[in-house]
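Quick notes on the structure that follows.
All protein chains of the complex are present and in place, except for one that has been dropped.
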Amino acid sequence: MNAFSDTSQSGLSVKNLSVTFSSGGVSHTAVHSLSFSLTPGEVVALVGESGSGKTVTARALLGLSGPHAQITADHLSLNGRSLLANTEQQWRKIRGAEIGFILQDALVALDPLRSIGTEITEALTAHKWGTKTTREDRVLQLLTQAGIPLAKERVHLRADQLSGGLRQRALIASALAMNPPFLIADEPTTALDPSVQVQILELLKQLRAAGHGILIISHDLGFVSRLADRVIVMHHGHMVEEGRTADLLSAPRHSYTRRLLDAEPGRRPPRPSTPARQTALPLLEAHNLSFSVKRQDGTRKHIVQDISLSLFPGRTLALIGESGSGKTSTARMIMGFQKPETGFIDFLGEPWSRSEKAGVPESARRGRRPRLAAIYQDPLSSFDPRWTVQTILDDALSVIHVPKPERMTRIRALLDQVRLPDTLLSKNPLLLSGGQRQRVAIARALAVEPSVILCDEPVSALDVSVQAQILDLLDDLQKRLHLSYLFISHDLNVVRNIADDLIVMQHGRIIESGTAQDVLTHPRHPFTQELVAAAHLIGDATSSLPS
Amino acid sequence: MISFPNSGFVFLKKLMIRVGGACLVLFAAATLTFITLHLAPGDPVTAILGGSANPTPETIREIREEYGLDQPLMVQYALHIWHVLSGHLGASFSQHMPVTDVLWQQAPPTLKLMLSSLVLAWVFAVLSVTLSARKPFFDSAFSSLETFFAGLPQFWIGIILLWLFAYQLGLLPPAGTHGFSSLILPSLSLAIPLGGFLAQVMRESFKTTLDQPFVLTARARGLSDNAVRFRHVLRHALLPGVSLSTWAVGALVGNAVAVEFIFSRQGVGRQLFLAVSMHDMPLVTGIILFISVVYILASFLADILYVIVDPRIQEARA
Partner (left out) sequence: MSATNSLPLSLKASPRLRLPAGKHIGLALALLYLTLLILAAIAPHLLAHGNPYGIAPREAFTAPGWQHPLGTDQSGRDMWTRLIFGARNSLVIGIGSILLALSVALSLAIPGAFGGAVAEQCVKWIFEILFSFPAVVLALLLTAIFSSGTFPLIVAVGIGAAPGYGRMLFGQFLTIRHAGFIEAARSLGHSPAHILRRHLVPNAFRPLLIAGAMGVGQTIIWASSLSFLGLGAPPPAAEWGTMLAMGRDYIAEAWWITFFPGVAIVLTMLATTTLGRFLKNHFETSSS
């Protein structure tokens, strides 16, 4: 099973690598005695949640750990040459030329003020490669190889002028400029839409086939499982398990690995289907909503068109769409913060929003607002920066006029419901973890006794295992309190086990809708089919295996 | 997914808005001067006559007629605006010269002073930021120095420089308007605080930029630390400085008043001060308008420069 040898002649060889950071008298060991190897033509994945030490490892392999880091290892070598005592100059020769580095999100990983052509050329000039003309040709060649059509026209564009997929390819092209035999990719697809993720996955497969050795850093077991030959699982800086992908996924030995696998959204059982009860009245009904903005040059940009949806008691309606699909605008119209240009929204049987000039005044809505709560992707920005958890919940209770003496009991009960300890009451949410903050946000939403909760990408920013916990919590609360959810997400895997009904949006329109089971098993629109295929591709490896 | 906005039309529309805004500013300037000078105590007639002569009632009446001072206030205001719009800035009460002539004479030295101060300030700022970023010790030392300089009053620096270089060391002239050597001390007086301020802002920006992912990508390509700083980070760090330069021009004009005073240097700043104390309305109006025009131009240039440095379409900026 152990697939590394001490003195491998070709490849990256790491034995007992430790990285410790010291600053101002405090020191912290981020990586403890990590060992692995990487040979050309294979993909090794370093998997773990935030704080696992995977990113630190990646940086250490390029000498980019920063001045506060102390790196020790029995063995850290590239093709037989030890890297431990490298000077900065020696490192510079290796960076880009022998080991390439790809960061996530090309929008910020490439200099936003320079064109992609300049960025890639820089990779060549840094190693004094070629002449001006040969470099130009090479840049075009690299762009085309990375799968960017019309390279000649696009070479002068900046990262922000390209789509997500194209700029990620440009980023990969810049890493490949000197054709380094090894690549380190740090979360290469995390910031991308699922359909684009699949494309990048294919590109990386091609690179493996071409003989590159790739080290993938990721928190996403599902994605990694489709690409990696071997997987190393890290937890708090330690390697807890290592092995061939198929073996590790089918028969994980360490409990942490098992936990990670179970938390994978793709692994979670799909929602048992409940037929839509036509007899019940919808709590929230929206019909023919649309919204557009005027561009600088006077033309109209249609953000959403002809959106209609109905939310029934006790059910979850999931709204799926990639970035730019109009989900955010739809959410804002539903919340009553944006007046629709056409259509109407009724909430609890009464008018909630109208497109006519007079519209519905805020005072008509305010009474019902507690019944429509919301939780967001970044809960921290929804909290007043000066407030503690207790103040946040107390303030929420004041909306529904809970008398002061009762509030403390209720606050405790709320914390209990979201499974948070009382000790957090006096803390500012700044000090809490992402999962804890989201729970506080949920507690606040529950405090006002809602019938509907709008969940806008509530788990996208969380670690996989935490995601699972929050989704479980939401599921549990729904059953106990008979809540309805309008759940907005870009990730089909996440909504798979929480959605009763599903709406798919693209370019501001609804392209498919129906019960979740229908849409997921028999998608009709090509884009939905693409999404479903992407979700399966990425989640399938884990979900199709016996748990 | 490349977007090609209808740039020609948009540009024209933006230009029209700028020009409209500029006119509004000039209009406000003219109104403001009118109001202040009419609220001021003292009879303009005395100002016109130079204050020393004891005028007969006839002379007073003549002068009032000549300068339209006998008309109702609203009429005077309308005339005032009309003169401004048509470019007739009139004649200065105190200098007995057309205002345009005074401006023609006094503007160049001030403009020279402002330009050299701005350039010097930028040089100080860029040098301070780029050179000191090597070690943390230098970083905080220079940062403190910059804060210190940024807070120094211009006129005080002027006096100290005057004392040091002109009187004690005798290296540079203590007064004068023409010639390069007389420009040095006044420019330094203005440049030092401004440079400190610009440096602070850019240092802040520099540090934030260093933490950005694209800097890491650049290092991972094999770029040296210097190359990363100069080729990538610097351009980003300069941006806030460019936006501030518009404000800086305004501040420089204001501070030029004291500096021109100290170094007995010709210039609109000093003239403004003298004109105000003499209640010389045409000249005050003329100078204020001039300052406004300079500010508007500076603002325009700064915006253009900003777009050159950062071509991204600022759609998020409401």
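For reference, chains read A and B in written order, and residue numbers begin at 1 within each chain.
One rule holds in what follows: contacts are C-beta pairs under 8 Å (C-beta built on N, C-alpha and C of every residue); 3 or more make two chains touch, one makes a residue touch a chain.
Just so we're clear, the structure is a prediction, and the values are computed from it rather than from any experiment.
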{"item": "Which displayed chains the hidden chain touches across the whole complex", "value": "A, B"}
{"item": "Touching the absent chain when the full complex is considered, from B:M97, B:I159 or B:A227", "value": "B:I159"}
{"item": "Selected from B:A28, B:L171 or B:I304 as touching the chain missing from the view", "value": "B:A28"}
{"item": "Chain not shown: contacting residue from A:S23, A:Q141, A:S250 or A:T521", "value": "A:S23"}
{"item": "Positions on subunit A contacted by the hidden chain, ascending", "value": "21, 23-24, 26, 28, 30, 50-51, 56, 59, 64-69, 335, 337, 366-370, 372-374, 376, 378, 380-386, 395-396, 399, 428, 430-431, 444, 448"}
{"item": "Subunit B residues touching the omitted chain (full complex)", "value": "21, 24-25, 28-29, 32-33, 36-37, 39-41, 133-136, 140, 147-148, 151-156, 159-160, 162-163, 167, 207, 210-213, 215-216, 225, 247, 250-251, 253-255, 257-258, 261-262, 272-273, 276-277, 279, 284, 288, 291-292, 295-296, 299"}
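The rule we apply is simple: only the chains that are shown with their structure count from here on.
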{"item": "Centre-to-centre distance between subunit B and subunit A (centres being mean Cα positions), rounded to whole Å", "value": "48"}
{"item": "Footprint of subunit A on subunit B - complex, ascending", "value": "1-3, 5-6, 9-10, 212-214, 216-225, 227, 231-232, 235-236, 309-312"}
{"item": "Touch list for subunit A against partner subunit B, complex", "value": "62, 64, 88, 92-97, 100-101, 103-105, 108-114, 122-123, 126-127, 153-154, 157-158, 160-163, 166, 171, 174-175, 177, 295-299"}
